[in-house]
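There's a structure below that I have some questions on.
Note that one protein chain is taken out, while the other chains of the complex remain in position.
Chain nomenclature is as follows: A and B, assigned in order of appearance, with residue numbering initiated at 1 for each chain independently.
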Amino acid sequence: MRALSLNTRRKLAAHLFVIALLAVWTVAALRLPGYVLPAPLTVLERVGDFFISVKLASHAAASIFHVAAALVLAFAIGTALALAGRYLPITRVLIGRLSAFLNSFSSVGWALLAILWFGLNDIAVIFVIGIILLPIYMINMQAALDQLDSELLEMTASFTRSWPRAFTLVVLPALYPFMLATTRIAFGIAWKVALTAELFGGNSGFGFLVNLARQDIDTSRIFAVIALMIVISFLADHLLFAPLERHLTRHYADA
Amino acid sequence: MNATPDEIICFDRVRLRFGGETIFDDLSFSVRQGEFVCILGPSGCGKSTALRLIGDLLQPDGGAITVGGRAPRESWQRLAFVFQSPRLAPWRTAIDNVMLGMELRGGERDGAQMRERAEEALALVGLKQDAAKYPRMLSGGERQRVAIARALAVEPQIVLMDEPFSALDPNTRQRMRDELVTIWQRTKKTIVFVTHDVDEALTLADRILLFSNKPTRVIDQIALSAPRPRSLADDAALARHRAELIAMFAGLERTGP
Partner (left out) sequence: MRSAVTRSGLQARLLADAAVIAAIAAWWLASRNLPAFVLPSPWATAQALLRFFTEPKLMIDVAATGLRVVLSVVAATALGIALAMLAYFLPVTRDIVRKRVLPFLNAMPSLGWAILAVIWFGVSDAAVVFAQTAILVPFCFINVSQGIDEIDTELVEMARSFTRQRWLAFRTVLIPAVAPYVVAAARLAYGVSWKIALIAELFGSERGLGYAMYQAQTVADPATVIAICLIIVLVFVLGDLLVLRPLYHWASPQDRDKPFPGI
């Protein structure tokens, strides 16, 4: 056999794997009832529904809105707390306790509590996603601040005593790569939490649709929603986060 | 000891304890305006610490320090540091890095004026054509030159240099020393240059302050009047100083910190 490079063989194997998987799926779907395993084409059709039906599309938009809002809030509050932890030593220990506590609480627990506190609405959903993302930002941004090049900071101190200037000109730009990396991780997690949050606490979004589908045993709708979520996650990662991260890494290469 | 009018830096019986040990017990010396002074001493003797005291990055536990007739906390804006490593912001180009110093200092300068000054500073260190390059594209010597340009661009009266060439290879080091002398002669700044290299001190300085081990004091001051550029092998006086300094140094390094 012609010697293909290992890389090429790997990629080929990956593609073949997907094709084989689809084939097995199609054959299995023929032999199993639709509510156990819907056929790939059926799932594709149901995904297409989201582009045709305004109602379904608005649910998709609602989920995107929930995720985005929660990300922004968690980012802002988490980074602010991390900064407080760096410059006020007392808050640092508090943040440690807080994030340990937040981390250990299950997302389902938060979802159920949020319904009791906020009712069945967008606020409950955004709260649940946000509170799960918060410790991620707190811990990662704190680690980022700890890792800041102390020599760079001393050089900055030798030029200025104005903290606002030092922050905007040196500290903040130095944090960009960390902010992006954390947001990339948080984004992936946010979608999964959103499903849970919306299933319990919402009246809109993918989670809400999945709950209805579960009660109706509409497995193809469940597959379709999951597929759509995975595709959105994947696209965002490949088209948004990965290029941004590459761009930043080029700029931030060790000087 | 009161500062005479042309003494721009004055250390009077300065004391400093740090990390549980006494660094300075009774440190006194002065630097005159426009001088090129080298602080020479074995590793770990607190030479870099002395620079940080001048620049108000550290505060002494006792004694008096005046810079330009005032306390360091009031005159730190009159000086600029060049550190052992370039400490450039990796996300900025060379010229933006030079501007960073001015942006941090603040003041009412507008962008165009800052940029002009940055270009002049880069030209002074011979990097005008590399203004748009990022630090990772520059060699170690070039990055250090950007750091020097950054320091010069804020128009300090005093430039504090902490072993700026020690991380470079010998050839680059030699070139950088020559360039530094040229820049100094052109700009007439006061330079306090820390080093542990005897030859470097002899090549560069108007006056060498020899620092002891901790608790550090000035154990010798050597004034050098040989014209620059200097050749250590050809000048008999320099060769003599060299032999003395090396002997003293060896003694210091034997007794240890």
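Convention: contacts are C-beta pairs under 8 Å (C-beta built on N, C-alpha and C of every residue); 3 or more make two chains touch, one makes a residue touch a chain.
Since the structure is predicted, the reported quantities are computational estimates derived from the model, not experimental observations.
When the whole complex is considered, the residue among A:Leu41, A:Ala80 or A:Val93 that touches the unshown chain is A:Val93.
Touching the chain that is not shown, out of A:Phe17, A:Phe51 or A:Tyr87: A:Phe17 (per the contact rule at the top). Contact residues of chain A toward the unshown chain are 6, 9-11, 13-14, 17-18, 35-36, 89-90, 92-94, 96-97, 103-109, 112-113, 115-117, 188, 191-192, 195-196, 199, 207, 210, 214, 217, 219, 222, 226, 229-230, 233-234.
In this section, only the chains that are shown with their structure count from here on.
Those residues of chain B that touch chain A in the complex are listed here as 55, 57, 76, 80-81, 83, 85-91, 100-101, 103-106, 134-136, 143, 154. On the side of chain A, the complex with chain B involves touching residues 149, 151-152, 154-162, 165-166, 169-170, 173-174, 176, 251-255.
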